[in-house]
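Below: one structure, written as structure tokens.
Of the protein chains in this complex, one is absent; all others appear in place.
A and B are the chain letters, set down in written order, and residue numbers restart from 1 in every chain.
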Amino acid sequence: MTTNDLAPIIEVKNVVKSYGGVRALDDVSMTLRPGNVHCLAGENGCGKSTLIKIISGVEQPDSGEIFIQGKLQGRLTPLGAILAGIQVIYQDFSLFPNLTVAENITITSQVANRASFFSPKKSKIDAQKIVKELGLNLDMDAKVESLSVSSKQLTAICRALVNDAKVIVMDEPTTALTHTEVGYLFDVVKRLRERGVALVFVSHKLEEALQVSQDVTILRNGQHIISGLAKDFDRESLTMHITGRQVNESREITAPIMTVQPLLKVLNLTLGGAFEDVSFTVHRGEILGITGLLGSGRTEIAEALFGVSPARSGTIEVDGRPVSIRSIQDSQKVGIGYLPEDRLTQGLFQDKSVGDNLIAASLDNHRNKWGFLISNSVARTIQEMFTRLRIKAPSSLVPVRSLSGGNAQRVVLGKLLANHPRVLILNGPTVGVDVGSKEQILSLLRDEANNGMGIIVISDDSPELVAVCNRVLIVRQGKIVDELSGSNVSVSRIQDLTTA
Amino acid sequence: MKDKRNIANPMKTVNNQADSLVRGLIGRGKSNQGTARMLLILLAAFAFFTFLEPEIFLNPVNLSNIMIASPEIGVLSIAMMLAMLTGGIDLSIVAIANLSAITITTIYSELAAVEQEQATSLVLIIIILGLLVGVGAGLLNGFLISYVGIAPILATLGTMQIFNGIAIVWTGGKTLYGAPEQLSAMGKIGVLNVPVLFIAFVAIAIAVATFLNKSSLGRKTQLLGTNSVAATYSGINTKLVLMMTYVITGLLGGVAGILFLVRNPTSSADYGSSYVLLVIVVAVLGGTNPNGGFATVAGVVLATLALQTLASGFIAIRLSAYEYAIAQGSILILVMILDQLSTIRKRKKLPQKSLKVKTKEAAS
Partner (left out) sequence: MRNSIKLPFGSWSRLRGHNNEGILALVLFALVGTISYLNPVFFSFSTLFSTMRGSIVPLIFALGVLIVIISGGIDVSFAAIAIFSAYTTVKFLNDGAIDPGLLGITLIAVLFGLVLGFFNGLVISLFKLPTLIVTLGTQSLFKGILLAYIGSRYIANPPLSLDEVAKTNLVTIIGEDGRGAYLHVLVIPAIVLALLIAWMLKRTMFGRAVYAIGGDSEAARRAGFPVVRVQIFVYGLAGALAAIAGVMHVTLGRNANPQDLVGNELDVIAAVVLGGASVFGGRGSVLGTTLGVLIIQVINNSLILAGVPTAWQRAAVGILLIVGVGIQALSAKRKTHSRSTSSIASKVLED
């Protein structure tokens, strides 16, 4: 697939955008051509979302120019962008769960046309037309809330097309798809390209950039690092531009204590539809990595071990003894701690102080017989976690909301460690965390492992897995398909197996 | 799936690497803001009415009345605050209070009719029975809300009518006399010119504040109100904590019923029918954010006093009960508008960036 020489449909030139003194976008430019897929890549916080908001009229740039089909735009509003054919499909798809597929597909074009009336029959016909054109098979009358994630996404794409989209922006499109569903999506993308639609994939996944895009633009910390043809990049150069560092393949691993009974033994764990026949062991002092594409089942395995959505069959043994984990309390009792994937909604109490957050999971450990908290005990634990995790904050009284990503993550970790877990499962431990904190968190994990803890790291950051894991399990479509250990644990091997 | 357990749409909060000072200020400011503002309003109201009608208003009887009328409203408001803390609401607390009062009165007077001596000696047990009625009602509310999953407004709307119906049938629609004399006697005592009733109120407030901040269950309740998902992931049994919240609300309703009796040795099914709105106004005014997660008991106490001052002030300047109702409604709306404006102003300084890592629908 080669790029084309058609006139650009959107040109963004030298855009600058600040929020309260912080430069979210600093002199960023981007060119979109019809029929091309343009990958806008970068880590979290690099400015991708802000750029998209500016293209779609939701935000106004402080300076810079936007050209749509060669015409300079004065002040682009959301409605103006929609009328110009720019459609954004957000990560949550912005569909109406209580309306049918047909209604969802056609309703926004009705709004754009300022229609006063609505005909369910006509809407179904119009929706069916576009669905057939894309070669899809969706149930027009189904309520969107009953659809799978993949079907929802396809509904959203149909909606964008009914609105006569010339540019479709997709925000992290493959984040929640299984491998097969990603395949379907890329097929649809091909058909869209044939229609001359320009696509923007906002992503931090290398696969998208290399597999399906023609053009790539990379941002880092609000700055425009580079733009070019996808074929001129490879994994290494992409990673280097995105992270700003050479791919660090240094590896420092701990020495597992190979007791007869492993610390954690999982046998034939199954949860229909999520994962199947999962078996592995973790020894004291060992750091096990689990990776796979999102949707492969890796999070579900972790959450089954933590009791969030328990497995239907299979056994779990801790230190040789079988345990039943049907709730979060069960797993805590057994000594399993879990760092959730989304720390904002699942891990932190934003309005509460650092101290409140640190003891949130271990309150029962500090109770006296009347149910009241023993303040010395509480204070001691807070202080201990504060120092041990080197949390950078003026005191434990400040609200957690005021901390940076890296520090906030440390608070969540501290909350878990306060329970003295035997097994620590971390899901995405360094997502949205600055480089310095990243190193510190990894080194902390090594320390804990050396102190006898068994650790499981779930991550799609291959260098991170290489840096700290003794072994790495590859999960695909709910099954463990491979195990890497020793010198086989390398970035390229991991990525080959994951995307195979 | 969005957590829409409260009626309003919760605003998604954001995390970012920008101005930490602003954010620190916001955080620390909010919890003190409610209390400080309340104190100001109380003093302002006091000054205002003193200025208008000094003889009537500063009359010791008037002041004492304020201190006697506040406790029952205050305790009910603290109960409402607890429910709002967890993102819910309890419309049935007044009905629960009445039911408690009726229980105590009925049992006592029936016993006293047969054997006065026994009745007097068993007074404590009878009072505890009244409290148990509150606990039982709270258990029902908690069960419906936490385990069956009915929205708090609907559940308590329903139970309010049920408790009310039971009360009406029990009393035959009449006002009951014959509450334990010990209780009314308490209503007449004062320590250093402060009515015992008021001291009891302050003591209860301190007890609830202590519970919230210093007990494991209280802390869990606060955490649940701040972020129920994070609370679940922290190993808190959110279903149990939510239920216990309504049990405590019911218990406080029972306490309020006792306070009713201390103030007036009568009980009826429709006493305090105008209290529900008043109690919500006090809870919102006192610094509780109706969206859950935030409260200061002190703010509620001050807000109770402020509204009672307003009520008695209105009487002093001869405004009608209807105008008091207008005032309540207006204050409620104004306070919420002001609250929202100040939050919006502070949020404007922060960029809207969120760390979104969507997991598959299967896990939600």
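One rule holds in what follows: contacts are C-beta pairs under 8 Å (C-beta built on N, C-alpha and C of every residue); 3 or more make two chains touch, one makes a residue touch a chain.
Everything numeric in this text was worked out from a predicted model, so none of it was measured.
Of A:66, A:127 or A:154, it is A:154 that touches the chain left out of the display. Checked against the full complex, the candidates B:66, B:99 or B:144 give a single residue touching the omitted chain, namely B:144. Within the complete assembly, B:166 is the residue of B:69, B:128 or B:166 that touches the hidden chain.
For the options B:155, B:224, B:241 or B:282, the residue in contact with the chain missing from this view is B:155. Looking at subunit A, the residues touching the absent chain are 78-79, 82, 88, 90, 92, 94-99, 103, 107-108, 110-112, 115-120, 135-139, 142-143, 146-151, 154, 177-178, 180-181, 184, 187-188, 271-274, 295, 309, 477-478. For subunit B, the residues touching the chain absent from view are 1-2, 4, 6-9, 11, 89, 144, 148-151, 153-155, 157-162, 164-166, 168-169, 173, 269, 273, 277, 280-281, 284, 290-291, 320, 322-330, 332-333, 336-337, 340-341, 360-364.
Going forward, only the chains that are shown with their structure count from here on.
Residues 13, 15-24, 26-28, 30, 214-217, 219-220, 222-223, 226-227, 229-237, 293-294, 349-363 of subunit B are the ones that touch subunit A when the two sit in their complex.
Partner subunit B is touched in their complex by these residues of subunit A: 19-22, 24, 44-45, 49-50, 91-92, 148-149, 172, 175-176, 273-274, 294-295, 299-300, 303, 308-309, 328-329, 332, 338, 340-353, 356, 359-361, 363-364, 366-367, 370-373, 375, 394, 397-399, 401-405, 408, 415, 419, 428, 431-432, 434.
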